[in-house]
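What follows is a single structure, written as structure tokens, with notes after it.
Shown here: the complex without one of its protein chains, the others still in place.
Entry: subunit A
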Amino acid sequence: MVSLTINGKTQQFDVPDDMPLLWLIRDFAHLTGTKFGCGMAQCGACTVHLDGSPLRACVTPVSAVAGKSITTIEGLSADASHPVQQAWAELDVVQCGYCQSGQIMSAVALLKAKPDPSDADIDAAMSGNICRCGTYQRVRAAVHRAAELSKA
């Protein structure tokens, strides 16, 4: 049995210790906004936050995060009002959308560490999130916009 706080709600999960956190989030907590992409921390689609820091859920066994606090895309806001979500909608960043929850979670982590990032800062922080539709230019613009919205 593993105890986890996901999006502010503490729950017990009867799962094997070596189950990837991503499996728990999707199949046991039934939060399907976090995506499976590669299963080896190569693409960033599964990015969540562990105590506020980004984490690839697909390569993290639940035993490594027992008792800790996880935030998924669903936990950013109840109504998509988080500044990063607002910026994403305003600039219509999404194409197919599969990678975007991971992109957004990485962007939130970046803005927490660096509230007013340069293009280079954005490229460095977002380089682990792959987008097969090639929305990188809009991702970068939306991070800048989110930084503005966060200051407003």
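The rule is simple: a contact is a pair of C-beta atoms (placed from the backbone, for glycine too) under 8 Å apart; a residue touches a chain by one contact, two chains touch by 3 or more; residues count from 1.
We take it that contacts and distances are computed from a predicted model.
Visitor: Missing chain's UniProt protein name, "Histidine--tRNA ligase", "glycine dehydrogenase (aminomethyl-transferring)", "ABC-2 family transporter protein" or "Cytochrome c domain-containing protein"?
Guide: "Cytochrome c domain-containing protein"
Visitor: Which residue from A:Leu4, A:Ala109 or A:Ala142 sits in contact with the chain not drawn here?
Guide: A:Ala109
Visitor: Just one of A:Thr10, A:Ser53, A:Ser77 or A:Gln137 touches the chain that is missing; which is it?
Guide: Once the missing chain is taken into account, the touching residue is A:Ser53.
Visitor: Going by the contact rule already stated, which one of A:Leu4, A:Ala45, A:Ile104 or A:Ala125 would touch the omitted chain in the full complex?
Guide: Reading the full complex, the residue touching the unseen chain is A:Ala125.
Visitor: List the residues of subunit A that touch the chain left out of this view.
Guide: 18, 20, 39-42, 47, 53-56, 59-61, 64, 106-107, 109-114, 117, 121, 123-128
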